[in-house]
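Remarks on the structure that follows.
The complex appears here minus one protein chain, its other protein chains still in place.
Note that the chains are named A, B and C in the order they appear, and that numbering of residues resets to 1 at the start of each chain.
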Amino acid sequence: MTATAIDSAIFRDIFSTEAMRRVFCDESRVQYYLDVEAALARVQARLGIIPAEAAEEICRHCSAGEYDLAALKRQTERIGYPVLPVVQQLVALCRDGLGEWSHWGATTQDITDTATVLQIRDALALVEEEIVAICESLAELARRYRDTPMAGRSNLQQAVPITFGYKMAVLLAGFQRHRERLAQLRPRVLVGELGGAAGTLASLGADGLRVQEALMAELGLGQPVIAWHTMRDCFAEVGCFLGLVTGTAAKIATDVKLMMQTEVEEAFEPFAEGRGSSSTMPQKRNPISSNYIIACTSMVRQNVAALLDAMVEDHERATGPWEIEWIAMPEIFLLSAGALAQTRSLVAGLQVDAQRMRSNLDLTRGLIVSEAVMMGLSPALGRQRAHDLVYDVCRKVIVSGRPFLDLLALEPEITRHLDREALAHLVDPANYLGLSGEMVDRVLRYGSRPMPVDSY
Amino acid sequence: MTATAIDSAIFRDIFSTEAMRRVFCDESRVQYYLDVEAALARVQARLGIIPAEAAEEICRHCSAGEYDLAALKRQTERIGYPVLPVVQQLVALCRDGLGEWSHWGATTQDITDTATVLQIRDALALVEEEIVAICESLAELARRYRDTPMAGRSNLQQAVPITFGYKMAVLLAGFQRHRERLAQLRPRVLVGELGGAAGTLASLGADGLRVQEALMAELGLGQPVIAWHTMRDCFAEVGCFLGLVTGTAAKIATDVKLMMQTEVEEAFEPFAEGRGSSSTMPQKRNPISSNYIIACTSMVRQNVAALLDAMVEDHERATGPWEIEWIAMPEIFLLSAGALAQTRSLVAGLQVDAQRMRSNLDLTRGLIVSEAVMMGLSPALGRQRAHDLVYDVCRKVIVSGRPFLDLLALEPEITRHLDREALAHLVDPANYLGLSGEMVDRVLRYGSRPMPVDSY
Amino acid sequence: MTATAIDSAIFRDIFSTEAMRRVFCDESRVQYYLDVEAALARVQARLGIIPAEAAEEICRHCSAGEYDLAALKRQTERIGYPVLPVVQQLVALCRDGLGEWSHWGATTQDITDTATVLQIRDALALVEEEIVAICESLAELARRYRDTPMAGRSNLQQAVPITFGYKMAVLLAGFQRHRERLAQLRPRVLVGELGGAAGTLASLGADGLRVQEALMAELGLGQPVIAWHTMRDCFAEVGCFLGLVTGTAAKIATDVKLMMQTEVEEAFEPFAEGRGSSSTMPQKRNPISSNYIIACTSMVRQNVAALLDAMVEDHERATGPWEIEWIAMPEIFLLSAGALAQTRSLVAGLQVDAQRMRSNLDLTRGLIVSEAVMMGLSPALGRQRAHDLVYDVCRKVIVSGRPFLDLLALEPEITRHLDREALAHLVDPANYLGLSGEMVDRVLRYGSRPMPVDSY
Partner (left out) sequence: MTATAIDSAIFRDIFSTEAMRRVFCDESRVQYYLDVEAALARVQARLGIIPAEAAEEICRHCSAGEYDLAALKRQTERIGYPVLPVVQQLVALCRDGLGEWSHWGATTQDITDTATVLQIRDALALVEEEIVAICESLAELARRYRDTPMAGRSNLQQAVPITFGYKMAVLLAGFQRHRERLAQLRPRVLVGELGGAAGTLASLGADGLRVQEALMAELGLGQPVIAWHTMRDCFAEVGCFLGLVTGTAAKIATDVKLMMQTEVEEAFEPFAEGRGSSSTMPQKRNPISSNYIIACTSMVRQNVAALLDAMVEDHERATGPWEIEWIAMPEIFLLSAGALAQTRSLVAGLQVDAQRMRSNLDLTRGLIVSEAVMMGLSPALGRQRAHDLVYDVCRKVIVSGRPFLDLLALEPEITRHLDREALAHLVDPANYLGLSGEMVDRVLRYGSRPMPVDSY
């Protein structure tokens, strides 16, 4: 029986993914603990701190499958933390008391934090995979529609023309920045913890730093400069990163749901039989993935605040704030995975109606390129005069419903400078795309790679 | 395999409760849907809108156990919402096409919203049960320790004496207000939904309001004045209520963890063998429940923001915000249940060390009652002069480490008005408890009942 | 020099209002403090606790205008709280040391909390005024457009027809509920504070409760059952209420900005010369008020989380959380005032294009009433068969672009039951408005009054 939407037998692949669940499920968590315990035993044996025989026996029993989860649950409720119960089972599994050499000099939070870092490492790899795939699809869309005109919109009003490829390239640039962020935070975040009760390594005497160094090398993690049991900036930073990435996903979803509107119909989520259909309104095609992305992102955002809240820790081991992470860290990754998987399939299969984009450009009877006319007249009339004149013609278009071109051609102050042919050229939206194409090319240079900072 | 902390096989009874999970699990959700569908069929048969035979057949197949959750998952992913797939299975389960009379005139969100209201009803009953139990324990503590002196603390500094019963009564008054809030919001929130695609009941023709009224009566819910498919103030209000209730729980937890400090040791979470023990520090007694309460509450707080976010819905059925509720509503109840269950057991078994409370009162060598002396001198010297004089003596106590009483007795300006005996009476903390006891009695008058507004 | 958007000389009347600023400005805050001090002196003189002469002198100097704000700033920075510095100035202003009878038995937080409650009282009155005005405009719109057909939209797709009056009535019902919430919370929240250092009234001896009762009566506030210095549920509740109210405002703004889209153009913010115009795109009409409402509401939502955070207070006077309220409480009211003032003017001057609403209804060539046809055929064919058949015709309409009516008339299974005339009646959106009008009437019965709970 599961009760959250994320673990729901019905919704679990909507709001998250199998791969991400695997990173954070109970079995995996226990396995990550045991991976750390095994690595610790191995390096301590290598350094002559514990007997080689003990390390061997310990490592032999570091498979989560051997562990009794029901007993683990009971003990965790009693003690408050799951690590000691796991160690107790490990000790019991080992012959001849050799298991007592396990967990040597470590404290509960050393194991928990290091295991969480391993989870973060694996979870970030999944996140990166989705980002790369999204980048590839966006790059493909940007390339394919590099020169496909559509209305650029500001304040939900048609503003000036853009190309659909340009719209996609803007999004792509955001994900390229996210890749760069990820590259920068990884070495800072993927740092293990081994410090003992208050982080001083007192329990390991003079060997402490050597053990710590060897353990982190064994696990492929960075060595901490000093304990971070109650300095949670790196964990909160991971949350912030996911907040930023899903924020961009929700921006995409917002644009897609707006483009799918009955009155717009320029782009659509991938079609699948029955997808987004209504029980009573057969004509509808709902932006289902967009809905999910927006919902997951809102929840991710709240979890960022929770992880920032968890930074306010007391002394050398926190009293409450740490447990916020226990809930928020899995959840923020699980929901981010959901948002990104939905985004990935959305952009991979996005259906684009270039014809409708073109016809929507004509909805304003030419007004969408009023700026082009204004800029075209400015050298002759001055910007303010050109603006006022064009503004007046626009008002007439709105009131009369007649085409912009026709009314422009009636103004002697205008036709003195531009004849009807010149005006007709100005009011064709396809002639006012600016540098849409060049900008697409600028972004495509980075493909799905991180955008290096010196590119700016 | 579960991945959230709330559904974790290890943590599930730490961060939530079995009873609350039962309300929000998949099987229950489907059953709530079916309860609504069955009730709808029954009242529509009664009103002659669908055949009685159809209603009977439909009701016969409204047990969640009959439904194929795996198929439901697949269909939900395809369509985006689980109600139509449930109805399709219902139709298939019914003989002779009678199932086609099910869901008559309803829309997906009618069923979902009404089912969610039924979940909220049952979940609020669980919340109330915990609040009542917490109130009873707090009342018992307030009564028992009505006159037990301890240090009142402001800014984490000992300020003036209070009694432990008074401290508990302050908390109790908060929960009494929560009960009143719950009583007020229930009739507003426990209102069903039946409106059809855009809430106008068009699909039911002239019968619409009669069906709606009968359905709500059948389900024991209020009838809406008008559809609320995209007016989510009542759902957000439920979230706010839980934010308020858990906020008080976290206040209790904060006080308990502070009182459990090594340097304070005035009260303790209930003792259980091994509870809160450390793998390496046998002397410790960790405030485990307090930790969990604080963590759950932080997460609840974020979910309140999510539910408020979900209010910003578009048109007649929202595009994204609604799905926020799918995640946040179960989660906020599940975590609130965890916080309240931990609070309940914490206050039920709270261990109080009245002797230590008394001895901590002496830590300031009498300074904690400096206000008593100041107030005692004020009538004779004026408030400001009394303040300045006593302030100076306090500084001498701090510097010299000598008892307040001794240094007071050295000041002629003081002894002119109060002799040593009078001063000794003033500096006994047990003589400066104010109306602690009377205030306990004022609060106890309401016991665990809602505090009526006119009581103020 | 001001630096926040709320106090900005440019933006202040966009994001807040003059009236609300007046409640929370420095001069007013000092005056509220002095109002409490004056009332305290008056009742203590009346009860014979301080000399009548002192009370008179104190009250004579309780006008904020007499106070030196620059000195107050310096002293507040030194001491950490502004009340003691105010009292020191008050003492200095009074002749013959009579001012030393001021603040008798009170503590800093007594004055601050009570003054804040007075601010909340006045601020809630302003909020209520806006809500009433919004209700009146919504009621007027609901009445005027009770029978004006438009597309109901779900998932941003045209779903089934509604009336514009119905849309307004749904919103109105939300504000009626807000009025009821306000009525319920007022007596709970408008309760003063007078308890002395730890709330026990020790400083006032046996007179404490009499003074407390008289003070609250004097101020028109409720008397607390017990101190609430660190029980902040009522303040957080006020925040939640504002979160709910602005949530509804943002829902309105969302609908308006969507209706103003170039491709929709069904309703518009009030026109004012130049309002929402662009520097370069003369054709645009930006939903300026809607933008502001949405932005203010997002910030209000975050302040709700802050006020819930502030509930987690320690012991008898909190160490940090209380100061959250100092920032968040003014801000949440100021921003709510901005959101509501913008909403008020938006709904008061909303421009409605009923003709465009009607023509947009035809965009789907009849598909928007596919449900009507489906329901019309269901009695004869069964719901599922009717659904499948109509669904197929819908798909043909989408592919071919031909009118729904024409294609329906080609299906023998359909025409067997309904002739073209019957079908034509079914596909006229104006014939499928359901109970829109009746529901408008149901809501209008409450006008701008609170919706009583037993109305449901």
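Observations on the model:
Assume contacts are C-beta pairs under 8 Å (C-beta built on N, C-alpha and C of every residue); 3 or more make two chains touch, one makes a residue touch a chain.
All of these numbers come straight from a predicted model, not from anything done at the bench.
Contacts of the undisplayed chain with visible chains (whole complex): A, B, C.
Among the residues C:Gly99, C:Gly199, C:Pro321 or C:Pro429, only C:Pro321 touches the chain that is left out of the figure. Contact with the chain not shown here comes from a single listed residue; of A:Arg21, A:Arg42, A:His61 or A:His103, that residue is A:His103. The chain not shown here is touched by just one of A:Arg12, A:Lys73, A:Arg146 or A:Arg232, and that residue is A:Arg232. Here one chain is not drawn; of A:Val132, A:Ala198 or A:Leu363, the residue touching it is A:Ala198. Here one chain is not drawn; of A:Val83, A:Val304, A:Val347 or A:Leu367, the residue touching it is A:Val304.
Although one chain is not shown, part of chain C still touches it, namely residues 1-16, 20-27, 29, 69-70, 72-73, 76-80, 82-84, 87, 103, 107-108, 196-197, 203, 253, 257, 272-281, 286-288, 290-296, 298-299, 302-303, 305-306, 309-310, 319-324, 326-328, 330-331, 334-335.
Residues of chain A that touch the chain left out of the display are 91, 97, 100-105, 109, 152-156, 159-162, 166-167, 169-171, 173-174, 177-178, 180-181, 184, 187-188, 191, 196-205, 208-209, 222-234, 236-237, 240, 243-244, 247-248, 250-251, 254-255, 258, 294, 297, 301-302, 304-305, 308-309, 311-319, 371-372, 375, 378, 382-385, 432-436, 438-440, 442-443, 446, 451, 453-456.
The chain not displayed touches chain B at residues 151, 153-160, 257-258, 260-264, 276-287, 291, 305, 309, 360, 363-364, 367-368, 370-371, 374, 387, 390-391, 394-395, 397-398.
Assume only the chains that are shown with their structure count from here on.
The multi-chain contact residues of chain B, meaning those touching 2 or more other chains, are 103, 196-197, 203, 294, 302, 305, 309, 319.
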